[in-house]
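Here the complex is missing a single protein chain, while all its other protein chains stay put.
For chain A:
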């Protein structure tokens, strides 16, 4: 393993200070920047969510104007999806994929730098719209016309920002694909790759396929607004629903972009702490690929109420129900991995177990939503809000937190405080359920989503949900504190920080040296 600890002498001329981070082409530096950027956006998007929950604490309008409330719901979603979850996964990919496949760096390091540095600019543009005349976008993150066309000065800036974020994602994905397909260590065949690498490979293809579709949809909005086209206006021969078809052709694969890498993380962590190999590796790969394929043919289940032909509704209902099969296989495999293992429950494992439990609850409500006639009731209610927060917060975000705890020793060279980690876990897990579980009841009882005020029968559950929201929000500050402590010091981490951890990343010292695998390891 001498090749893995390359000496630093000939890199002495590298830039230092801010310039080091600005011009870096190192996958670890870029990965760290992605992850810290994502944490910052998580806190910004979270603050917006707290504005929402504060207004909904009791009926009546106490704090914000309804139009500002709509800006908050819109921006919360855009910031969390494009600013928090996607960059977090890209950051993990940057840090871990070269280490996991035994590559010295990402395949396209300069483009890697660029795809990161687009993000702060994209978000500066997006967030600045809140201060423009007429305020930020308020038509929902789905940006349905004609409503979206009523946006003020912010309109072209929002579209420009999303274009930038899209370009960043596409370049990040191309880099992931190029790295995985070309830079694996000798002996690492595709079916020997860690599952995190597999899920990211498939995710990257999804992104390359659908980000341009989003770009097309919002460009059509732009030309409808400024250049006299009428793609989405019935008065000119267009159709507002056309936008929804295009948007969700992007949007449904997008939700799998937000969850497939999480599957990979959980499939890495559970075997490590169960001290037992992952059950059904190849079926996990095939299930991921099946989910990715199905994600392209289910988009209109977001549109059961727009008035599609019966045959169309039936097709999308059946296709959507089918997704439960590969997803079920995954959950069964995770449980089978735990079965007769020798488990310990450090913080990464706790988050991974909570993921399996709570993501599955989100999966159940997803299955209910697939039933088209029932969806006529569920659609656009808080039931949907509860559903996608179970899969995105206790799904994607919990997996990202699990990954952060799991690999922090490798990144920083220090063990984090297990006591703070456990406190973060228990407070988050309890409060997130207080936050989102009652929203199922609210939706079923008839509360629509995206409303700033509600009739009094919804008051009690909203108050409970808001209390959970604030508790969850402030619990995340424990993580920030833990992170600062861990970066600055702590118990020295071993190369193999966890007893049961498997994979090439644990062969290099902790913290991982700036350059690793200059000579590829051989995988048997």
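The rule is short, and it goes like this: a contact is a pair of C-beta atoms (placed from the backbone, for glycine too) under 8 Å apart; a residue touches a chain by one contact, two chains touch by 3 or more; residues count from 1.
We take it that contacts and distances are computed from a predicted model.
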Matching the hidden chain's UniProt record against "ATP synthase subunit b", "Cytochrome c oxidase subunit 2", "Flavocytochrome C" or "ABC transporter ATP-binding protein" returns "Cytochrome c oxidase subunit 2"
Per the touch definition above, residue among A:127, A:215, A:430 or A:487 touching the missing chain = A:430
Touch with the missing chain holds, among A:37, A:89, A:263 or A:281, for A:281
Chain A, residues in touch with the chain not shown (by the definition above) | 58-62, 64-67, 70, 138-140, 144, 146-147, 150, 233-235, 239-241, 274-283, 305-307, 310, 313-314, 317-318, 321-322, 324-325, 328-329, 331-332, 335-336, 338-345, 353, 356-357, 360-361, 364, 367-368, 371-374, 376-377, 379-381, 422, 426, 429-430, 433-434, 437-438, 441-442, 444-446, 448-458, 460-461, 464
